[in-house]
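For this depiction, one protein chain was excluded, whereas all remaining protein chains were kept in their positions.
Chain IDs A and B follow the sequence of writing; residue 1 opens each chain.
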Amino acid sequence: MLKVSARKRVGDFTLDASWSSDHPIVALVGPSGSGKTLTLQCIAGLIAPDAGHIVSAGRVLFDAEAQINLRPQRRCVGYVFQGYALFPHMTVLQNVAFARPRTPRFGATTSATPPDRTVEIIERLGLTSLSARYPTDLSGGQQQRVALARALATDPDVLLLDEPLSALDAPLRRELCGELSQTLHDWGKIAVLVTHDLSEAYQIADTVVLYEHGQTTGAVAKNDLLWNPSSERVAKLIGARNILRAPIAEPPMDSIVLNWRGGRLEAARSPSHQLHATVGEMLAFFVRPEYVRLIRKNRPVTDGLRQTNLFRGEIVGERDEGTTWALFFRLDAPGTPSQGHYDLEIEIPKLVYERLNIPHDRHWEVSIHPGSIQVLPG
Amino acid sequence: MDWFPVWLSLRVALLATLLTVIAGVPIAWFIGRRSFPGRDLVSAALLTPLVLPPTVLGYYLLMVIGARGPIGHTLNQWGIEFAFTWRAAVLAAAVGSFPLLIKTAQSGFESIDRRLEQAAQTLGHSDWSIFWNVSIPLAWRSILAGTVLAFCKALGDFGITLMVAGDIPGRTQTLPLAIYDHVQANQLDHANALSLLSVAIVVLLMLAFGRIARLRY
Partner (left out) sequence: MQTRRHLQRLIAALALICWHSGSATGQAPASILVFAAADLGPPFKRIVPDYERQTNVKVTLVLGSTGTLTQQIRNGAPADVFFAANESYVQQLSAESLTLDQTRSLYARGQIVSVTLKSSALRVETLNDLAKAEVKHIAIANPTHAPYGLAAKQSLEAAGLWTAVANKLVYGENVQQAVQFVRSGSVEAGIVARSVADTPDLSWTLVDERLHAPLNQTAVVLARTKQPHASTDFITFVNGIQGRLVMRQFGFLLPGEF
């Protein structure tokens, strides 16, 4: 169990982080400058918060009111720094052996790590053949493993990892994502992972804390975060597109019926969220671009579901995203479009884009699957 | 030719450099690595030996360690001569070379990635251990450069030494003072020989430094 509540002013920036997690791996996700690294530094004791308290594995590491502020050496917190911060003047073996594991009495440290333990950790992380090398002779992935080995050698209660994969190039990152997740789950204690990449967090972590301008959401299970965001703000933070608003058209039953741009839009009801809304009340929701379907003109619609949420309109813009295309679709309905010059962003595979001859055929009918409409709690 | 000034100068410069390094490296680390109120002021104050004329600096030193100065007087009562002995020459050379070591070593410490020292903290190491095992090994090139600079300055010090140690042949007459005296006495060949020797010592030292600085760690 890790409980963090920390307020810290640094110049114009104010961190106000408050979350707790008892899942093995929690990811802190947010844009750069949102206070994620600062939070790690507060947990590790490298920076003292102005107010708050930090509790790890039943030990109070920091408590402003009780004037408790353990030194970093006594916190039993392992830290994998961004860029790894390996000692350039020590070999891999020396780097790992430099860690001082705690003795049975909390926080007190003994001399260097015993050789057999160092060797065991080096072996466990597959570094044996590299143990005589200096960090500058290692690849990024190898450096990351050494940093991990060194942090684990102190036998910490909590492991902090600051952008552990950002220094690597994309293919290697994808490969090491799984490896890192495996290592951390095998280790079994609490790890805090800082990343600006939501998909990375999704692959490695169990719960996610979102950061924005120093503010945090609580820790959320990763599935809930993507498939059941708790608010419009969270939806924005996870990068949801097509966040829209519309009034409720009918009393909510099995589904929610909205009146959007003069048309009837039916959304499936989420089982986990309570909804106490009355007719006419504005609701926020978002539509996943990849779930909007273009309807082929030459084929009759047979699928009944496709007949719900039908809208006619025109493609007013597009963007090549490599394997997919983003299309900006404006409804034929009168009035101002809901997102500037368009109403919906639609994502289709490149193959479909070519097959449907989108460059020359701009007028389409689309259907939105009710299950892909995510209603956001007020 | 009298070789005494050469040996005396080497000894004085070595001891002065030793003194400077022992006192200066921790100070440079403290200034380079810690923030405390008045840090810039202290940093600037340590440079005064570079700014003050050597004779003025020597005069102030003499006010402290001379027979009438507080420290000199006390030492005299314990039967220790300080002013106008080789010990004073060591102090003079150390004071003059102190800023060079401090500035060079300080910039060495400042250029260490702060995360390396923080990493050592999270790995359970005390400040003392971090100083020895992380800061010093990573800044050693700058420390060595500062040490060589300090040695050269100590070897060449004239003004401060003249003021606090005098120019007593066979006792406190260092290489620069001997050269000065030879010039005054119009013994230019002696002066030339000693000057050449000074330059040779420094050139040798620089060559050695160049070799060592190419080593990795």
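Before moving on, here are some points about what is shown:
As a convention for this text, a contact is a pair of C-beta atoms (placed from the backbone, for glycine too) under 8 Å apart; a residue touches a chain by one contact, two chains touch by 3 or more.
For clarity, every value in this text was computed on a predicted model and none was experimentally measured.
Within the full complex, the chain left out of the display contacts the shown chains B. The missing chain, though absent from the display, is touched by one residue of B:N76, B:S107 or B:S195; that residue is B:N76. Although one chain is not drawn, the whole complex shows that of B:V25, B:L46, B:L62 or B:A145 it is B:L62 that touches it. The omitted chain makes contact with chain B at the following residues, 4, 7-8, 10-11, 14-15, 62, 66-69, 72, 76, 81-86, 140, 166-171, 181, 183-186, 212, 215-217.
Just so we're on the same page, only the chains that are shown with their structure count from here on.
If you average the Cα atoms of chain A and of chain B, the two centres end up 56 Å apart. Considering their complex, residues 113, 115-116, 118-126, 133-134, 137-138, 216-217 of chain B touch chain A. The touching residues of chain A, when paired with chain B in their complex, are 44-46, 71-73, 75, 77-79, 81-83, 85, 87-89, 98-102, 109, 150-151, 153-154.
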